[in-house]
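Missing here: one protein chain of the complex. Every other protein chain is in place.
Let's look at chain A:
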């Protein structure tokens, strides 16, 4: 017995259909893999570049951890790699140590967790999950990647110049970053940093504009905002935050460029070098901090929200339960997005700010704990009594929730302007943000890769290796960052080249040794992932169409979706994306494309009412089923 489904359509074609027909020619190597305008290829370009940068950022951190954990050791064996940056007696050059710290921060925050995370998953998932052929503008999307690429090349070059890369910290505070006399990295290295970041901002803005425009305007039939997966909501809020905050960094960088190269004094005043006053007068370095942190704090959520969205999706899918509090999840992300713009001065409590102003920013900062707690409760209640499948993606998502909690709690300490007097600029801060923003987002990114790898490359990653990778990384991250809380409470300042020269600070050498060893082990564990990633890309088990039995639209595409994503018409959407284990349903998931009329056994009363017995104009989705 055969069943035919005849889809009758009036003239209401999705406008993407027409584009699709025009673009269905085969491109050559250059247009398919290099200057591609297809969102899936661009996503993979962002992913590969992001992985490349993550590796460099990780190696840089291990080099400076060697210095911190084993300050007495001779590291002249690194000479082939670092050359003149190793001093004659086999020690790391102190200036290069600062360069390493700066570049580790810049690379991880911007190149890996902003471009690598948002660039990969917003590009890949937005069209696939909302049911669009591609982004609103494929050309701008391509431009976004290539601006990022130019930015990457410039930043990479700056690692190899003789005066060293930017060394004033990833926050590039003037006057340190503005004056070449301050540190050699503030010369050409800092110029390259600023130019690279200008390209990066352009790339990020082009991307964000595209994401917002696509989410609002290109959704398929039936995909109302309340039916969007939480991933899309997260990417959407992230893009809005980016559009509003990155231009402010641009303004700060512009003024800094004028101070550095054209002799103005926006951020510089009353500076004496070797007893001689500089010509710069009348500027305010605090002004830079205000501008920087107006981007800097939202940036934390640009990094974190996509990871939270990804984990919402993965936790619901692998718990085989609807996400708990779908609207509360959206509301808390919206609330976090709004709050992110009015808390920036908590990075500046000790800059001589009015204490009353400090207490206002403290109050606003502590309020962030509310939506964050809502999210954690919702993750836990989604897991509660779920039919949990511990896939690598699921493990990394649960790991994210763990880091978000342990790292978030210390945020409540640091958000207090009084406690911050003791804790600011110590390893406590380093531990806090590496857990809550660094590791949590990194785990979100890894979870996303494990979960959507089958859709990206049509093959499965090895599950055993994935679990090994998870446990080594999870334990490693806690071994690295947990001891740092103690080191920080003891008052150890961050960014110091060496402590053993001070009696006060020579107490925690053993703990620092543990941290450094754990950091090396954690970096080593990432090579398991790299092997798994590249091996599975070519040799992995062929992926089924819907390997995780998920409900969202990307799993209705072919195994290797071509340009335009769906070979035929784009499916319409009838229900929200979290119909897992619905009582009465035949299977434990109902895809978004299944109308309520086909699932009378599991419909709730209000859903049955949604079925229109008479289609108003006889257009759109009338399905005629006939048996022969």
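Here is the rule we go by: a contact is a pair of C-beta atoms (placed from the backbone, for glycine too) under 8 Å apart; a residue touches a chain by one contact, two chains touch by 3 or more; residues count from 1.
FYI, contacts and distances are computed from a predicted model.
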Protein name (UniProt record) of the chain left out of view, among "5-oxoprolinase subunit PxpB", "Cytochrome oxidase subunit III", "Sugar ABC transporter permease" or "Penicillin-binding protein 2": "Cytochrome oxidase subunit III"
Touching residue (missing chain; options A:191, A:265 or A:467): A:265
Full-complex contact with the absent chain, from A:210, A:397, A:512 or A:526: A:210
Option from A:41, A:54, A:136 or A:400 whose C-beta touches the chain left out: A:136
Interface residues of chain A (partner: the chain not displayed): 12, 136-137, 140, 205, 208-210, 212-214, 216-225, 243-248, 250-252, 254-255, 258, 262-266, 269, 281-284, 287, 290-291, 294, 572-574, 595-598, 610-616, 619-628
